[in-house]
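Supplied in structure tokens, the structure appears directly below.
Here the complex is missing a single protein chain, while all its other protein chains stay put.
Up next is chain A:
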């Protein structure tokens, strides 16, 4: 099969970086499998329980970067109890024992401890990059170990983690000789930091590109930091609580004018309404803007800034921008690719800030839009059909109507037709979240048309098992299916057991599946881990033997795995 020496093939493989493509390459022949596994640099493990550290090391002895994901997506909304799992410790221990030259670790929804961070910091001489997203279980002491021990650290990127802030001096733990930082993001920390140490660190890091501060870094410190780092590309503002025209404000404006490389702005965790005006000089270059934490900035200020952001590609905002604001976005941001509109009022309190009109305006004005997350209180089929016609390029379409079961507010019909139009028009749709009043019909449309769909989120939708069956039978590329509060039961769950081998995972909570159904599934598919999460009645499920077959399961999470039942499950998780 090989016409070239291995080194040549390996060199060719170097140009293939996507892990999916590399997985495909490995399947061509034994020789390619061998060459590929020794040359793989970046390993991606989408479910840490699908495999084990030992198997990872056996197959890829030479990797430099590891990405691991732990808890299922619904853990973000507190549907997965604390202690469920996703511990990174065994992985770090195994990697530390081996001779892997780990340089980068990216974790999502995993439990990380200070002990893990300390071990990590001491075990890998060339460690460069730590990215933690939605993780928990550690404190600033762990960060101190990383700062102190990783001599070549380039990236410390903490996104939306739950960190126990000991208000210590972790920033001071970066040695004076440390000058390699490229990314420093500690926006999710709640406590005070040593501002002097921070300033000194930034001043001695000429390669610093991304700096995202937390809410306790005040305006005057921000002004000084930006004066030391005019090369900054991404900035996360911490606190901006000062009077307009104060001295700090003026100094900040002067510093910002020199930041000609600034492309991304975020943060504003504590913000005075006028704060955005200081950033006017740089808006015309901005490609990414995240104001979704700035609840105090009202719509008109947002609009005044966005009017000048002609190059914006990514925009995350709150719905306080309103339909009018979205119209401004539509007419200004012709390069927009990704939009997220988050809710300010979570309980439909009548302040209908954005409606279907805003969504339609965006779809009409932004030809490059391919990803959207939109929270609103009302929607119509007509609007969705119009959006589908305007924007057939969606890759990710997530619509969340705040009130469950809410129909089309004009016709009172279910929103089946609207979502049907989306899946029919958007041939490249990979991710979809549906909401509002939906019958089995919408799932028929999804099964028929959403051929590329990989992730589907369903809540309060459908009427019968047929709905789920349409999806399982139709969406050949489905990888992650998550369902809550929908009337799908054992019949749908058990119809095609082999389907789950082609998927990463299935989550079903508050549905109609029974314990008996889950047991039958586990029997038929030993290569699946079928987990029942039952916080309330730990032992009741086992005791009532006569009725257990029909007892409804509160939370079901199943996933394919090559390593069998995991050993770290807590008592409230029952693996069948």
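Following the convention adopted for this analysis, a residue touches a chain if its C-beta (ideal position, glycine included) is under 8 Å from a C-beta of that chain, and two chains touch if they have at least 3 such contacts; residues count from 1.
Here is the rule we go by: contacts and distances are computed from a predicted model.
> Can you pick, from "Auxin-responsive protein", "Hemoglobin subunit beta-like", "EIN3-binding F-box protein 1" or "Deoxyhypusine synthase", the UniProt protein name of the chain not displayed?
UniProt lists the chain that is not shown as "Auxin-responsive protein".
> With the full complex in mind, choose from A:46, A:230 or A:487 the residue touching the hidden chain.
A:487
> What residue numbers in chain A mark contact with the hidden partner chain?
Spelled out for chain A, the touching residues are 74, 76-79, 81-82, 136-137, 160, 162, 164, 167, 191-192, 194-197, 215-216, 218-220, 239, 241-244, 270, 272-274, 292-293, 295-296, 320, 342-347, 349, 375, 381-382, 385-386, 389-390, 392, 400, 402, 404-405, 407, 411-414, 417, 420-421, 424-425, 433, 437, 439-441, 444-445, 447-448, 457, 459-460, 462-466, 469-470, 473-474, 484-487, 491-492, 495, 510-512.
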